[in-house]
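The complex is shown incomplete by one protein chain, all other protein chains being positioned as in the whole.
Up next, chain A:
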Amino acid sequence: MKYAQFVMGPAGCGKSTYCAIIQEHFKVALRRTCRVVNLDPAAENFAYDCYADVRDLISVDDVMEELDYGPNGGLVYAMEYLSENMSWLEEQICDALDDDYYVFDCPGQIELYSHLSVMREVVDMLQNEDFRVAGVYCIDVNFIEDSAKFLSGALSALTAMVNLELPHINVLTKCDLLPEGADVERYVEGDSEAILSELRTSMHPRYRKLNVALGQVLEEYSLVSFVALNRDDEAWADELTSSVAWDGLLGLKRRQGAARTSSEQNENSE
């Protein structure tokens, strides 16, 4: 069994930094290698050590220049090109051994997850190659300033999740940039009661029922839980990896016969 994380999230939310931190954590704390694959053909610089880069295959800059496309058309073209040349990606990962750990840095455009099938194809391909894949959705904590925006973020994560059908983790990035005394705990712990009560005062009464209905779904499927990422706080990575949900989903402890988790349930249901 091999493992892979799919790191998604809107542009500028800190996906690449997240990948770098994970890689570092693997190296230092777990003494394992973690190979990061860049799947964003429009990527700029990134902080991690890149194992394979989709821009070796095709980059949006080239598409824009040569075919005279705009950035959107360029990205779609590049991703479709990737989907036609999936063998390239297969070659990159074909030497993966058991217990190898991969992280995929994905582009942020939401239409890739809701409209195009290429991300889904990548996931399917990985699963055929005996990878266990988990989705990680990053959201910049600075945009989660109130409950409505929090819900908005949870829903956009859900959009990706519904389409990729992966076990899913939400990560709040840039928590180190928060002002002192900011209250993220509430969101991390997924206290839907508190969130709902805040929504009651901040949203228009017209949406009250919708708030409650959404709150219920989020709670029932435990989608409200976020993991906070604070890059100044070294303990976070340990905390993160030691949390049961995290371990179960990403398969770190699975070899030690960890408890039944949602990813396994998922597997069984298939």
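As a convention for this text, a residue touches a chain if its C-beta (ideal position, glycine included) is under 8 Å from a C-beta of that chain, and two chains touch if they have at least 3 such contacts; residues count from 1.
In this text, contacts and distances are computed from a predicted model.
With the options "GPN-loop GTPase", "Cytoplasmic tRNA 2-thiolation protein 1", "Large ribosomal subunit protein mL49" or "MIP18 family-like domain-containing protein" in hand, the undepicted chain maps to the protein name "GPN-loop GTPase" (source: UniProt). Among A:19, A:42 or A:196, only A:42 touches the chain left out of the display. Taking the complete complex into account, A:148 is the one of A:86, A:148 or A:178 that touches the chain left out. Against the chain not shown here, chain A presents residues 10-13, 42-45, 60-61, 64, 70-76, 108-111, 113-115, 139-140, 142-143, 148-149, 151-153, 155-156, 158-163, 165, 202-207, 209-210, 212-214, 216-217, 220-221, 266, 269-270.
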